[in-house]
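Shown here: the complex without one of its protein chains, the others still in place.
Moving on to subunit A:
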């Protein structure tokens, strides 16, 4: 199949070592470590403002506004650059481009020939064949998210970085997108940042909880079964309760401290 970028072959294990990041001398990360195992879906769970998106941005090579140093490595020794796809909280569709051109944006930005055939296949995979020639404004939030997913897939990247991509969707649409994303991104090294324990439990092969300042990561055992897990599953609900308690505990001491001042 002609492709402008290799299609998810041999996803690497990604390691982030010795991460330091500080804003005006107040450290957010100190000697933080993170491993994303090859071909598995890691969810990074934490409350708003805990630094989880910042960590993701470091991997993506985006500005964080702080002073940082870290080592980013892969197990196949080849650089991560040009092997990642980014999916942000907003769908980031270009309003002046038709849906099909939004999907193939990466090719145009790199000056490669666009693979429209593959773009159409991906639109079919997300169930939006009919929308190829429409403009994003005419579509619903759920449809826009599907197109953002197709655009992410079009990159053919073996590592996918997702920053709460489904946070703005309604509950039902979000569940649909979970199924779609779990199916279409299977086999890639995925890291998804989320503040929603249910979302993390539904999708994660590995679940990390971020908390504290400087931030630390703790591993939480993912429920049994393969993602996307049933949201009504008893085990998932038990896990969810534990996670909610955990997230609540972590912030409680600071809240009290603030209250006493």
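Throughout what follows, a contact is a pair of C-beta atoms (placed from the backbone, for glycine too) under 8 Å apart; a residue touches a chain by one contact, two chains touch by 3 or more; residues count from 1.
Convention: contacts and distances are computed from a predicted model.
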Omitted chain (choose from "Putative hydroxymethylpyrimidine transport system permease protein", "Glycine betaine ABC transporter periplasmic protein", "Rare lipoprotein A (RlpA)-like double-psi beta-barrel" or "Response regulator transcription factor") - UniProt protein name: "Putative hydroxymethylpyrimidine transport system permease protein"
Among A:50, A:105 or A:147, residue touching the chain not depicted: A:105
Residues of subunit A (touch criterion as defined above) contacting the omitted chain: 60-62, 81-82, 84-86, 88, 90, 92, 94-97, 105-106, 108-111, 135-137, 155, 161
